[in-house]
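Removed: one protein chain of the complex. Kept in place: all other protein chains.
Moving on to chain A:
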Amino acid sequence: MATVTFDKATRVYPGSTKPAVDGLDIDIADGEFLVLVGPSGCGKSTSLRMLAGLEDVNGGAIRIGDRDVTHLPPKDRDIAMVFQNYALYPHMSVADNMGFALKIAGVNKAEIRQKVEEAAKILDLTEYLDRKPKALSGGQRQRVAMGRAIVREPQVFLMDEPLSNLDAKLRVSTRTQIASLQRRLGITTVYVTHDQVEAMTMGDRVAVLKDGLLQQVDSPRNMYDKPANLFVAGFIGSPAMNLVEVPITDGGVKFGNSVVPVNRDALKAASDKGDRTVTVGVRPEHFDVVELNGGAAKTLSKDSADAPAGLAVSVNVVEETGADGYIYGTVEVGGETKDLVVRVSSRAVPEKGATVHVVPRPGEIHVFSSSTGERLTD
């Protein structure tokens, strides 16, 4: 059990001037499940490997509990890692794989066997203990890799995209199993993934990285409700948040034919920077369709009384997932065409090729600075 602290940890690969991880600052609480997420090349795996001791730290420090582990070799850090390709020793049986660390630590055989069997029971691997890894399915191998980590009872679990080699269905069920196992064991866990759904569903907190820079660390809820900048707003959520650059008008922003009220401080912050537009983020489920009796449309003031409210969306594709319907359409904003996704009730789905008008619900919009990408509303 331990906390983990990244204190301005920086990694610069030899031969490169740009840091792969740049001044990473995260405090991870004891027993917390933290997910590092970001697009490929964002430095999430590098951060994890720095914590593991597989990657040098060129600046700052990393602490586990009160111990400064910045320059300790991996074996002295008391951590266990689950690799993307599992890294099972191919010539050892499942039991030997799981007990290898204990064997090196000099634990006696009976105790190793007992611990391995306990872990095997938790992971439903008891009948496979004498098999070699290559005689196992992908899901079973993944569980052996987990077992190898559990058996050691380390201070910290590190997981580097452990589900990416599983098929979609198995991934979803294993995701839940890993999360519940972690809750049960209460061991601090750092988990790396590129999949934001995995991040949102598994983590106590999520850290979003981009180009080696930490963008935001927060609970999944806050991450979704209050993304700190345009990148996080576009990255978290599926389908992604719609980001539309709109002109500022008196008391709000002009959204097609409607004026959507925005906090004055936010507008002032934008205009202080010299911006004449702001970028408005609206999640697909926060649009109301005027033609389908959208409630929000009536509350907004219109520019010209005879035209319909909101933005005109020409519907290209309608996806029905059963519970919901999603309209994929294009709108014209400021002379540019933009793609837009709108969630509608699956009971009332517009035709392909139709034109509908949408307005955002006033309380549910996110306003970002067009120049810096920072969040303006709170």
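Just so it is clear, a contact is a pair of C-beta atoms (placed from the backbone, for glycine too) under 8 Å apart; a residue touches a chain by one contact, two chains touch by 3 or more; residues count from 1.
What we mean here is this: contacts and distances are computed from a predicted model.
Undergrad: One chain is missing here; what is its name in UniProt, given the choices "Fe-S cluster assembly protein SufD", "Acyl carrier protein", "Cysteine desulfurase activator complex subunit SufB" or "Diacetylchitobiose uptake system permease protein DasB"?
TA: Hidden chain, UniProt protein name: "Diacetylchitobiose uptake system permease protein DasB".
Undergrad: Quick one: which of A:Pro14, A:Pro90 or A:Gly335 touches the chain that's been left out?
TA: A:Pro90
Undergrad: If I consider the whole complex, including the chain that's not displayed, which of A:Ala52, A:Met241, A:Ala309 or A:Val349 touches that chain?
TA: If we include the chain that is not displayed, A:Ala52 is the one touching it.
Undergrad: Spell out the interface residues on chain A facing the chain that's missing from view.
TA: 52-54, 73-75, 79-81, 83, 85, 87-92, 100-101, 104-105, 148, 152
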